[in-house]
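Quick one: this structure, given as structure tokens, is what I'll be asking you about.
The other protein chains are all here in position, but one chain of the complex has been omitted.
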């Protein structure tokens, strides 16, 4: 297992380098201009100057290599310095966003907490409600509970979040005034009241996203449970005189979770990627919003760095999913 | 024994166990299990259909889905108002005889727009899904079946998962919008562009599922058996591998339609979709969100149609999957 | 009294990314920065200049402007303090000029310093700006929120190539305005507190302020007009009936200010047909097959009902117009003939010009059918306009194909993209543009022959319509030499009419205001389109209802 992991990690490096190259070329080739939202009142000559100041005057390969150096050398050094108080990175240019002219990693670090709390929490909630729903739906296949579960999860899957989000805002934000419609990213949880405020502002975005996540995962869970409920070892477990609860929640569940956990692991990079539309609807300015504004503003360093980080996470979590599979299912051996 | 005699004997043997007949034991023994006796002509699709019919949810969904299709295809022949005709005097009117579903902010008839929009949305959903599934199955089958292709193709899948969607779509639009609309006309050109854009960016999930299944399938003995009778690789994939991974593909397909319809709406409001006066369900829904309070029916109607379609497709998929499974069908 | 009114909450759905307007150039950054940074002089909603850091506006009369129009001398108010307590001196002003004019810095406001030869500190409070040529309008540098004064001590290390590395400075500039930044999260939230050193001891009334970013225009308006979570929402341009619905809650209202923004259609006078090789499309090499016919262009304009467009798209935040330059009043031509729709007239005009109705309702002449591509950026109102206009044009026998382009592509001037505003690979396109300050001359100067975008200038020209008229060019030269304001306005009116009424190269539609929502509990709001919308935020107060 260890050697498998190390081998895959080594393989990941050329893969990721290639991915970064493709992303860079894609961003280069795709239309758009970092100065797109500079007003038309600014004359073209001035825009040309601004472009040069952004480093766009250099040929693409120079910029790509520079970015590689910054990402793999300068940024880690800078991080090292800030942790150990050393001065290795002094005078080195970090990756700078076109839009805000600030180091990309600082902005990302700012956004990670709010994305993780909202999107992460909704993923957690989604998983936590999906698994029991999946279990019961499968155990009582075609019962009313199963039918209702299917119905709700399909509605959850088919309704775009820009719609469900606004509906929630209008009902609970405008009409009932239970929850704030604007997420306050500066809120710090210090005491009970601020904790309550945090909970209140998270309710709506988390609900919207959790519904969507739960819809998909509960389908997987149900299918997987159905596969396992018919297996022979379930009969063996029953023949031992175990209670139904033990049979289902120990023997069947453990086996059914194997594929589902890998599905969950594969879905996790999306949590870090943020939920673009939901973040926008509730003004949770997380990574998703960062990415979309960066894309609209053609902020190449920001988009490149963000998508590359997602790529790392995707490769990493694919690996984690494979490894989890091996751990959960003793039959699988990778070496 | 003549040929006819032999056939006759065999068909008798089919209903009553051969050895028992010979032994003269028939009288003492109960008749055969009727299930194993049936020799009537049955095609595979007939069987699938028979099983499918017994799935109530799927049948209801099928009927509904067909009505939606009728609504969007035959509907415009009956309700002939042009969906893009602006009747400014009739704007924002409610449900009435002249406009059964009311009109929008420019006085365009909602019923006509829903019908026209549905045609586009459903066509996009089906085609984009087909492209995505074909691509995904291809990548999945090839990487699962040919060991050497596995690593490169799976890395390719990771690459596609990592690519930022929006710049990719913008690039595709830049490169292909004009040539396509020149060769196929603006509407058809955009259609091709959109479905291939959605298809090209959503095959990854299917590829992963299919690959996993093919890997397992490859170890099955009948694949080995097929090799031992000299089946070439291409036929092997088409005849033995693909039909056996059909059920996960079905699931991916049903989810794919839903995603495609919603993605199309997302493309529309990014300016990557159809010409702006071309209604689609997704766009109708998006455009009306701001006016949700004043004119709730304008969001509810397209939303209802999208949900209904997705629900139907899902139930049909569920039913098909059950029906395609030979173990379930056998029972 | 300063700080007595608690917290001020502003929502800007397009979130500011920096507090340094010299680096961004975007309106959203400029608005946010105006809470902190101030120029020498600002503009009132009526397009009149008023002194901010300057003691008074320099004029010829008070000797602030040299007789030869080659220099202007500004005097700072006395006793001005930066928010860190140090004094504002002329060195800061000189430095600010130096900062923007550094060739490596990529300053977005460089155009404001066009023609500036030198900026010198005469004494601690006096600054003299000299120009290379006589300047009829010298109020460009340091006037308006987009060229404020930076503190030299803070920005000294940020000149030229170092500009982007000064993140702290760009996010937390020390200013003279009513507020100072306490926390800046780019594209997300900015929090402010009252500036203790602000020159008016009674102001600002609010102790703290927050600018929250994110969401969309409707959500921003909703949070002010419906939920009351915010006091002010910037740029809430929405359909009039949506706004009316929200205002009905009685919590606040949307008001608009008019500057010089005009929504208009540009007619492509060159042929965008893709049958030409790349590099010849939409260039002067090939005139447009039918839009080069003035009758067609006129008919296009006549078929449009500007009143209805305004009503549907902008309501109170718009006025129908026939002018390219709608303000200042002296420059706006009294041209109203286009305001009434005249489909019959347009049809007659086309008939007369020989465009006969073919089959399927499309006119044609010499085998050229009147079929056009009409492009614009993605925007709900623009799409409604497209649909309406398409219908009217179809009524005069012109078939229109609509096309929308993502705003960041459309307004981005990437020479590699076929869908930009400048490339204009379409027959007509619609967008809005304005000019800054009170001087429309540079705005009119865009339409000379040499400014047409073409491969030679990497498609960076500003003459979108590829309008080319020697008389116009000549009159433009005349304008640049004229000093007398009344005379300048007269020439301006004439130029405006050449572009619109006479040639219909530009078809103005709506004179647009900038709309913003504010709560009824917010007092002192006086929305301004000539300067930052928050120009008088120091005067804002909390009012009891």
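Per-chain numbering from 1; labels A, B and C assigned in written order.
The rule is short, and it goes like this: a residue touches a chain if its C-beta (ideal position, glycine included) is under 8 Å from a C-beta of that chain, and two chains touch if they have at least 3 such contacts.
In this section, contacts and distances are computed from a predicted model.
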The complex's invisible chain, by UniProt name, from "Hydrogenase formation protein HypD", "Glutathione import ATP-binding protein GsiA", "Sarcosine oxidase subunit beta" or "Cytochrome C biogenesis protein CcmA": "Glutathione import ATP-binding protein GsiA"
Neighbouring shown chains of the undisplayed chain, as defined at the top: A, B
Listed residues B:69, B:123, B:175 or B:226, member touching the removed chain: B:226
Where the missing chain touches chain A, by residue: 3, 6-7, 231-244, 246, 251, 254-255, 258, 328-331, 335
Residues belonging to chain B that touch the chain removed from view: 3, 6-7, 10-11, 13-14, 18-20, 22-25, 28-30, 32-33, 35-36, 39, 41-44, 51, 54, 220-222, 224-232, 235, 239-240, 243-244, 246, 326-327, 330-331
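Operating definition for what follows: only the chains that are shown with their structure count from here on.
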Intercentroid distance (Cα basis), chain C paired with chain B, Å: 49
Whole-Å gap separating chain A and chain B, where each centre is the average of the chain's CA atoms: 27
Rounded Å distance between chain A and chain C, as computed from the means of their C-alpha atoms: 38
Residues of chain B whose C-beta touches two or more other chains: 170, 174, 289, 293
Junction residues of chain A - those touching two or more other chains: 29, 31-32, 295
Residue ranges of chain B touching chain A (in the complex, touch as defined): 57, 151, 155, 158-159, 161-164, 166-168, 170-171, 174, 208, 251, 255, 258, 261-262, 265-266, 282, 285-286, 289, 292-293, 299, 303, 306-307, 309-311, 314-315, 318
Chain A to chain B touching residues, read off their complex: 11, 15, 18-19, 22-23, 26-27, 29-32, 147, 150-151, 154-155, 157-160, 162-163, 166-167, 170, 216, 223, 266, 291-292, 295, 303, 307-308, 310-311, 314-315, 318
Contact set on chain C toward chain A in their complex: 11, 15, 17-18, 20, 23-27, 103-111, 161, 163-165, 167, 170-171, 183, 185-189, 191, 210, 212-216, 219, 222-223, 226-227, 229-230, 406-409, 411-414, 416-420, 433-436, 442, 457, 460-462
